[in-house]
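Take a look at this one; I'll ask things after.
Here the complex is missing one protein chain, while the rest keep their positions.
Per-chain residue numbering starts at 1, and chain names A, B, C, D and E are given in the order in which the chains are listed.
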Amino acid sequence: MPFEPVILFFLLGLVAGIARSDLKIPGVLYESLSIFLLLAIGLKGGVELARHSVVALLPQAAMVVLTAALIPLLAFPLLRRLGGFARADAASIAAHYGSVSVVTFAVAAAWLAGRGIEAEGHLIVFLVLLEFPALVIGVLLARGIGADTPWGRVLHEVFAGKSIVLLVGGLVIGWVAGPEGIQPLDRLFIDLFKGMLAFFLLEMGLVAAGRLGDLRRAGPFLAGFAIAMPLAAGVLGTLTGTLLGLSVGGATLLGTLYASASYIAAPAAMRIAVPEANPALSIGASLGVTFPFNLLAGIPVYHWLAGTFNGWLK
Amino acid sequence: MPFEPVILFFLLGLVAGIARSDLKIPGVLYESLSIFLLLAIGLKGGVELARHSVVALLPQAAMVVLTAALIPLLAFPLLRRLGGFARADAASIAAHYGSVSVVTFAVAAAWLAGRGIEAEGHLIVFLVLLEFPALVIGVLLARGIGADTPWGRVLHEVFAGKSIVLLVGGLVIGWVAGPEGIQPLDRLFIDLFKGMLAFFLLEMGLVAAGRLGDLRRAGPFLAGFAIAMPLAAGVLGTLTGTLLGLSVGGATLLGTLYASASYIAAPAAMRIAVPEANPALSIGASLGVTFPFNLLAGIPVYHWLAGTFNGWLK
Amino acid sequence: MPFEPVILFFLLGLVAGIARSDLKIPGVLYESLSIFLLLAIGLKGGVELARHSVVALLPQAAMVVLTAALIPLLAFPLLRRLGGFARADAASIAAHYGSVSVVTFAVAAAWLAGRGIEAEGHLIVFLVLLEFPALVIGVLLARGIGADTPWGRVLHEVFAGKSIVLLVGGLVIGWVAGPEGIQPLDRLFIDLFKGMLAFFLLEMGLVAAGRLGDLRRAGPFLAGFAIAMPLAAGVLGTLTGTLLGLSVGGATLLGTLYASASYIAAPAAMRIAVPEANPALSIGASLGVTFPFNLLAGIPVYHWLAGTFNGWLK
Amino acid sequence: MNMPHAACKLLTVICEAGLENDLLRDLERLGATGYTITDARGRGARGVRNAAWSESANIRVEVLCSEPTAEAIVQRLKQRYYANYAMVLFMADVAVLRVEKF
Amino acid sequence: MNMPHAACKLLTVICEAGLENDLLRDLERLGATGYTITDARGRGARGVRNAAWSESANIRVEVLCSEPTAEAIVQRLKQRYYANYAMVLFMADVAVLRVEKF
Partner (left out) sequence: MNMPHAACKLLTVICEAGLENDLLRDLERLGATGYTITDARGRGARGVRNAAWSESANIRVEVLCSEPTAEAIVQRLKQRYYANYAMVLFMADVAVLRVEKF
């Protein structure tokens, strides 16, 4: 198959939502699954980290975070000048695209695994590191460094937000407990991961179906942006990964991270920090277009890019 | 043991409910488990379907659907004439008994598996096909083909109802992805199936305990019907299955399908399409009597019937 | 590692709660997990019981219940005289400490398993037996045997309470179905047990964080009691276990049971039976101090005690 | 009150959860500018509805609207649902900010 | 209003979830013909009840009834629960269809 089978669950949700089926995933199940996925990814990353020297990762990590910071800085003027969006809206959308989507990453990892393509385990560490800088950049773009930004609350929202707490918490637990300590938990966190992801994607499909209206209202520029931006970010990510010496699989994952747009951490943080931004725009674009685009078309493209760049540099 | 161990969970729920225990399965867990079970059964059926020629199944499927249509057509006059029920009530109850119970089917499959009895995998396709024709027949019995029936909404309710969406959705995903595509999801959808079923039966016991009062109020005719009807339908089903050349296990499952009464798809659809029917009657009978009867006594009977018919025809 | 890795999840929840993270475990997930854990432990105990002669266990069980009854009888005067607590409060706290914590038991069992230390399987039967006598003693201490106690409702609350229903229900199902009958459910109830426990502990950490304020208000005596009491009870439990001929692992588990304080069955029963007792005191002590103390420090201590006593008696 | 509070009707409908889609369509058609839903359970003339499963769940729908709109909704619900469905409705007077919204 | 709306009391009780069974028995005994429950959380004199687990959950019970019934319920709850349980109650005037139902 050209794409990962779990994506079919997303499509089922999308179809059910468009057909106005009475199928509803209870909000609580959605919450529970997202806690599971964040924690499981964190744990996996922590176990990987236990196998590496953290210090050796530092330079690579710094490069990854720095080049990723280009994404919101590129998106903002684009949205502002070409798209004609208000400052707050442009900043908020830029923050969503600068941050990352954990589920898109998980689907890309499954896609690679399904093809037997190896990837560096410590990419999960980059996933965690890429969650939040773009959120801070987004707030700066919206407000400047002025005194009226409630930075205390904004930073608390970002760092005590559930995605960071669960990812970092899982990372630390995995790192402290190590592979043998975590092993009895593998039946839940590893074996069931893909099934839970399928369930979650079903719900994402239902949610995305509800967002298509927002998007239609926002007009074609945003829809175009929501496809062009991940492609551009995917080029940046796969190139950065290749230059940093990652394998083709690793560069694919980094490209996917750069290309993905957040819809868990970013909406919550932007709502508090930049309340005048319209969430229908940022969520409509990231969830209604970029998320399905990455699932259905983006991931193979980033893999092809990673392969191509890798060929050039060898 | 004479019966499937999972049935003990149903009995535990029943006892807890009757003893007015404060044990409550959260409604959301019930919803989540039913989504899981429907999707898992659909997936399993789809994987089976991928192994068959769909065209070759068509004549058998047509026969199964046609003979099953006799069940509501038999139940309706019985309830109307002998039971003295109002037209709407008789039609609604007939629709419940014409449709099928996914959980009863799952318990029967577990019962057979526990005894090492093989059954054709494509029975799940019949399960899906048998869900809805009886619902349409029930509406026709209640209303005739008159212009005042909101057929659009009724058909939407049936086909966009969560049980059809999840069963058919699972079927299509399983069929498209095939055994290897689904395999990474087996840890969730196959390995945990029986445990989830046990949990669900615990809740069903609690719900059924709450329905015994309705049933007492409805009087002895309905209680008698709720035992006689599945037995008659079980004879029809096992006979049909045997004549169509199914194995003893397959005919047992088909008998169980015919004998089982719906309590997910039918109540929702009848409530919209035949609102003047009293749901306490149909749900009291199907959930309070027929469901436990099939679990505890019906399944072995249908197996015995299937064996006997098979002996005659060989 | 000196402690069980699952405890790290408790610490994560505690830190997240103290940091006022927006991480919330939905109440329904908490309920679902606690149903799962209670049922799984009951099933495991039932399967163990199926391997034993129940009659042979009776004398040992009687001794275990009798000596455990000393705990509330010791705690009550201590709290009343030294602590200056009102009669109802002293009785309610005593009942909490006389009863047992299922999750503490599960963590101790995991701790032993992680070290390869064997323990008698029928300890789970003692767990069930120790749940309720202390609750009855607590009510007696609060009220005497006076006519005004609504004993009917109190006993119904205790015996139809969800923890007893699920533990005893699981025990009976496991015993009736036996190891082979339960085996297909093992994928859920055994394999996922530890992962579910980790999840539950995460939530317990969040809940415990919310209880620290109560405790601060209650003053240092109660905090001291909440550490001294489990230690004393742990000595009693490990000694009883050793004298009854249990292995070191078994005596450790019995010590943990005696030392643990209830926070599921006891709060619900005391609220109905002794409503004038302040639940913030009993829950603050049992959940805010004793529970984490047992997890982090108690279990190794009880193991050391069990080893020492065993050495003396050999 | 010295603020520009305006009087407005608060109509509360409690009914079986399965009616949600139909009911919301009715509300929209009759001019309600919004609604709020909470999940509920209860007991009434049609027995206990304890929300143990979706067939026995209730919803509680609140609509802030003008009196004529409230009357129109009540008439419609009465005629369409009252005979066959578990449903209760009541109306109260409340003060709102920005009455033009409702 | 030109419809046969009748005045009726709406009594709302917010209390700890563990009281549900006892409270419902009281309501029935005192003549309430029905009730509606939603799950809630909150804060009051007895501290925060955030519904993180069942011991800290609240319920919100609404009863439509006549004034005498409402008074009887208030008296009963006050005497039986007010001293020892987290509980708040308030009463409002509402208009209902078919007042004979309540």
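Basically, contacts are C-beta pairs under 8 Å (C-beta built on N, C-alpha and C of every residue); 3 or more make two chains touch, one makes a residue touch a chain.
Just so you know, these numbers come straight off a predicted model, no measurement behind them.
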item	value
Touching residues on subunit E - with respect to the absent chain	12, 14, 38-45, 58, 60, 67, 71, 74-75, 78, 82, 88-92
Touching residues (missing chain, whole complex) on subunit D	1, 3, 5, 8, 10, 24, 33-39, 64, 92-97, 101
Touch residues of subunit A, complete complex, unshown partner	24-25, 27, 30-31, 203, 206-207, 210, 214, 263, 267-268, 271-272, 275-276, 279-280, 283
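The rule is short, and it goes like this: only the chains that are shown with their structure count from here on.
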item	value
Set of chains whose contacts include both subunit E and subunit B	C, D
Far-end chain from subunit D, centres as C-alpha averages	C
Self-contact between copies subunit B and subunit C, residue sets same or different by half	different
Superposition rotation for subunit D onto subunit E, Cα-based, multiple of 5°	120
Identity of the chain that, by mean CA position, is farthest from subunit E	A
Between subunit C and subunit E, centroid-to-centroid distance (C-alpha), Å	35
Intercentroid distance (Cα basis), subunit C paired with subunit B, Å	41
Set of subunit E residues in contact with two or more other chains	none
Contacts with 2+ other chains: residues of subunit C	24-25, 28, 31, 191-192, 268
Contacting chain pairs - touch in the sense defined above	A-B, A-C, B-C, B-D, C-E, D-E
